[in-house]
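One protein chain is absent from this view; the other protein chains keep their places.
Our next item is chain A:
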Amino acid sequence: MAQKPNQQRGATRESIKATKHNLQTRSSFHLGKYLRQHQTTLTESFMRLVGYPLSSVMTVMVIAIALSLPGGLYVLLKNVQSVTDQWEQQSVITLYLFPGLEDTQALALSHRVSAQIDVASVEYISKEEGLRYFERSSGYEQILSALPENPLPIVLRVIPKELVDVTTLSNLQALRDQLASQEEVEYAELDAQWLQRLANILSFGQRFAYALSVLLVVAVFLIVGNTIRMAVESRRDEVLVMKLVGATDAYIRRPFLYMGFWFGVLGGFFASLCIFSLSWWVSAPAERLIDLYQSGFQLQTFNADEIVLCLTISAFVGVIGAWIAVNRHIANIELQ
């Protein structure tokens, strides 16, 4: 207490210095400093992963496998789609006219339809022709001859100009509907059932792939979350000391978020690699199969855009997964 006045003066000087120092280094926000901190954390968190190679590799591989499943499914669907897009077929719309219709009315309709610009040709099948054709092909001559009159309607076989494939199917369905609405037509049938089935199978496949992707992305969330939770737990002492010396929550969170980022990016990278190897592995038999159908089809894998998308999604999932885990667990680590 005796030396106090002296001390007091020194203290005041020092405290003014300290306050200035506060203003200069603590309260102000420097973008450069902020970016440098981030860059340091980015490299440090990567080195930390490298420091625990076995567990890091295992986590990255689990993420890669989880991501390569939907990715592979996506590539498969993309290829199936491009194959089916090339399968075209001359389709036929068959118009069954009302039974009571006169030949002249039917012929008039036939001319009208064949004048439409989306129609290539119209084949006119009279009741008699129909009956002859039926007798030849069905083997029911006895029964047919026993009937008092010809039960068959006049039929028009309309050949559309457009070749049908998965993409033009809806155009032909529209043409069929338009022809069906003609008053002479009782029933119109588009002969493209197998294509319709294919389209349905494809959309089923797409939905299945979407659902699987969502599930596996959730799985990646959980994997990253759990790994980060263990990382936080193993660095408990460090978190405590950092809190003690005045680290903000954001500062403590940052290395773990970058860890999640690296898990995501590396997982996405190896998933892309998996898909490439898989495509390469199946390419030989796939090309032989395609050769049999003599199509000009080329096997596709991930293109550059899709790789970037895959990495972006996986990085994003990694960071978000880490964020959730870190927020939960850092709050639990309190000084006492």
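Just so it is clear, a contact is a pair of C-beta atoms (placed from the backbone, for glycine too) under 8 Å apart; a residue touches a chain by one contact, two chains touch by 3 or more; residues count from 1.
The definition used in the following text is that contacts and distances are computed from a predicted model.
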Chain not displayed: protein name in its UniProt record ("Radical SAM protein", "Abc transporter related protein", "Cell division ATP-binding protein FtsE" or "Zinc protease"): "Cell division ATP-binding protein FtsE"
Per the touch definition above, residue among A:194, A:210 or A:251 touching the missing chain: A:251
Where the unshown chain meets chain A, residue by residue: 1, 4, 7-8, 10-15, 18, 21-22, 25-26, 30, 33-34, 36-37, 237-238, 240-248, 251, 334-336
